[in-house]
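Handing you a structure now.
Moving on to subunit A:
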Amino acid sequence: MGYTLQYGQVAPYLGYLAEGAMLSFGLAAIGFLCGWLIGLICAAISEYGRGPIRWVVRAYVVFFLNTPILVQIFFLYFALPDFGILLTSFQAVTIGLSLNAGAYLTEIQRAGFRSVRREEREAAITLGFTRLQAIRYVIVPHIIKVLYPPLSNQYILVTMTTSIAAIFGIEELTGRAYNINAITFRSLEIFSITALYYVALTFFASTILYGIGRYLFRIKAKVF
Partner candidate 1 sequence: MSELELFLHPGNLRLIWTSFLMTASLSVLGCGIGFLAGFFLALMRNPRIVPFAPARWFAIVYTETFRRIPFLVKLMVVLFAFQFAGLNVSLFTIAVTTVALTAAAFASENVRAGLESIHANQWDAAEAMNMGGFTALWRVILPQAWPVMIPPSMTYSVGLVKSTSIASQIGLFELTYAARIMTNKGISAGLAFGTILILYFVLCYALNRFAAWLEVRLATTRHRRA
Partner candidate 2 sequence: MPQLVIEGLSARYGTTPVLTDVNLSVERGEIVAIIGPSGSGKSTLLRVLVGLLKPQSGSVTVAGQQVNYDSAAALKQVRDRFAVVFQQFNLFQNMTALRNVTIAPTIVKKRSNSEVQAEAKRLLQKVGLGDKFNSYPDELSGGQQQRVAIARALALRPEVLLLDEVTSALDPELVGEVLDTIRTLAEEGMTMILVSHEMAFVREVAGKVVFMADGKVVEVGPPQQIFDNPQAQRTRDFVRRILRH
């Protein structure tokens, strides 16, 4: 590395890094969307389900919330083959991201459902709506307003978590930073620029999410 910072040497790779950012975005999108679906189903089961399935969901959530995602993915990648399940690094990472995000998104959406059950009854009584009308005009808008900020927040967190993929050789933003480092050895320069890329990425994402929230749903909450 030497005693002088030479950002000039890493300049040619900025575009390459940016492409990695797009892969990070893709990973985050997959992880978040799958996690959101898992969360939705599990939250529904938690709130409206009956019997042992609720314990299974509870165990899943508690387990994934109290263990590090890195070790979760290590297990998926290194331990599952012993049970006959062979995953590529990409599969292990996306499944790990999804399952991990799913646990958080279960809790978030469960809280959302909870906040709605009371509204549900009150709305039906005071406004004389039919069940369907109540759902459409009161409950759904309420759920959207309640869930949008924490969901947006979680999306940003998932985006940051995707950097773990580098450990598994995936060439998203951090992974590419490792590559460039291996070529140029300008370590501090490269990783500090990568850090700035993440800051830019999350600012960009939170601005867009805030904008969507503000103008589409009229939600004034700050995102991240």
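Annotations
Definition applied: a residue touches a chain if its C-beta (ideal position, glycine included) is under 8 Å from a C-beta of that chain, and two chains touch if they have at least 3 such contacts; residues count from 1.
Regarding candidate selection, all candidates are chains of the complex that A comes from, given by their letters.
Small disclaimer: the values here were computed from a predicted structure and weren't measured.
Touching subunit A in this complex, out of the candidates 1 or 2, is candidate 1.
Of all residues in subunit A, those touching candidate 1 in their complex are 1, 3, 5, 62-63, 65-72, 74-75, 78-79, 81-83, 160-164, 166-167, 174, 177, 187-188, 191-192, 194-195, 198-199, 202-203, 224.
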